[in-house]
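Omission of a single protein chain aside, the complex is shown with its protein chains in their original locations.
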Amino acid sequence: MSSPPQVHLSIGSSVENVELVQLVVEEALNRLDLDPDDAHWVGIAVREAVANAVKHGNRHDPGKRVALDFGVEDGELVIRVCDEGGGFDPEGVDNPLAPENVLKPSGRGIFYMKRFMDEIDYSFGPDGGTVVTMRKHLDSEHLDSASGPSEDQEKEQEEEKG
Amino acid sequence: MSSPPQVHLSIGSSVENVELVQLVVEEALNRLDLDPDDAHWVGIAVREAVANAVKHGNRHDPGKRVALDFGVEDGELVIRVCDEGGGFDPEGVDNPLAPENVLKPSGRGIFYMKRFMDEIDYSFGPDGGTVVTMRKHLDSEHLDSASGPSEDQEKEQEEEKG
Amino acid sequence: MTISVRQTEGFTVLDAKGKITIGSGDVALREAIQGALDAGGKKILVNLKDVSTIDSSGIGELVSAYTSASNRGAELALVGLPPKVQDILQITQLVTVFDIYDDEAEAMSSMG
Partner (left out) sequence: MTISVRQTEGFTVLDAKGKITIGSGDVALREAIQGALDAGGKKILVNLKDVSTIDSSGIGELVSAYTSASNRGAELALVGLPPKVQDILQITQLVTVFDIYDDEAEAMSSMG
């Protein structure tokens, strides 16, 4: 049986690479046959998380890595983004809707991540490093279509050729 | 300074995922500003290596992983593809140009890999697993354009935004 | 993203196309706005009709553009917002901050 894609990707810390991660995530989301609008917003949430890992976590140090894990666990889409930075206090982040913040050019990333995913958790390694875990519930419908018969067929046919 | 992309990717063993790897490799090759024809053929070589890892190495077992490392080392593009399979004898592979093989439906992958890359090496882990390392020499021109100033600029501007 | 600039009836119109996102487009937008202001443009329309994706970085650039324009005594409006751009501005309560018009014609007759 075909299983939903479980992808691990790691990149050097440059903003250009955010786009590369995005390509992988879009393709992997396609497989889940998620509603295209939902997929768009999940894509934005990942973009924000990876951008934060590159900018704030690894401070653009190309020698430091950003890792992404994409998978489906117990009917939920689970995406983890890890950096090698010094961490931060998620509770201390300003509310971008507060009147004094509405006109600031930054400070909306985490807000969007929360808005577009069902759950966001931050954890921090003992020696530094930030892990943000983002979850989104999938309809069982999506899981069905991710495990269709197409791959089995191809596998058999490949083996015939063997 | 921007460094050429160093990307690590790992996927479950399904033929669908070959396309996912391909997307990453195409995007990473774009950054090197390689001649588009060369990039096309490097892309095919990677496709063959990943297909072999999925089919022959991991025998389509979705629990087994195929890993790809893409990077530039000493002016050479270096791409490694690793699987968790039982290995094989690269010397024992049939020549697809031999008259008795020309009409076989398979057996051309490694031949194409050799043809499209400058160097192909196979190595095998003590506990199994195949690693194929493929190299292609890059003109110094390509390296220059891969480390242009654009990213530094963006970095400074990001930091202004704070 | 590609961004192209045209002048029409006293307006500077910036047509943005593609993604306004970190690493692909945010900087181009900033430079185009700055160029328009430096050239003395007083009425600037940012046409977002062909923008497929915008992230917090792109939103930040729009906010900066708005602030820069205000500081230079110029008016800046957004036109042709696709639903996804509209939505993301909405949820950070920016639709009330920006002047937003359905299309260029509407913006021109209103800002005339």
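Letters A, B and C mark the chains in the order given here, with residues in each chain numbered from 1 onward.
Everything below uses one rule, namely that a contact is a pair of C-beta atoms (placed from the backbone, for glycine too) under 8 Å apart; a residue touches a chain by one contact, two chains touch by 3 or more.
Just so we're clear, the structure is a prediction, and the values are computed from it rather than from any experiment.
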{"item": "Per the touch definition above, residue among B:5, B:62, B:109 or B:129 touching the missing chain", "value": "B:109"}
{"item": "Hidden partner chain, residues of subunit B it touches", "value": "14-19, 37, 40, 43-44, 47-48, 51, 96-97, 102-106, 108-109, 111-112, 115"}
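Keep in mind that, in the parts below, only the chains that are shown with their structure count from here on.
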{"item": "Chain whose mean Cα position lies farthest from subunit C", "value": "B"}
{"item": "Where subunit A and subunit C are represented by their mean Cα positions, the distance between them in whole Å", "value": "28"}
{"item": "Between subunit B and subunit A, distance of the C-alpha-averaged centres to the nearest whole Å", "value": "24"}
{"item": "Between subunit C and subunit B, distance of the C-alpha-averaged centres to the nearest whole Å", "value": "41"}
{"item": "Multi-chain contact residues (two or more partners), subunit C", "value": "22-23, 60, 64"}
{"item": "Contacts with two or more other chains, residues of subunit B listed in rising order", "value": "154, 158, 161"}
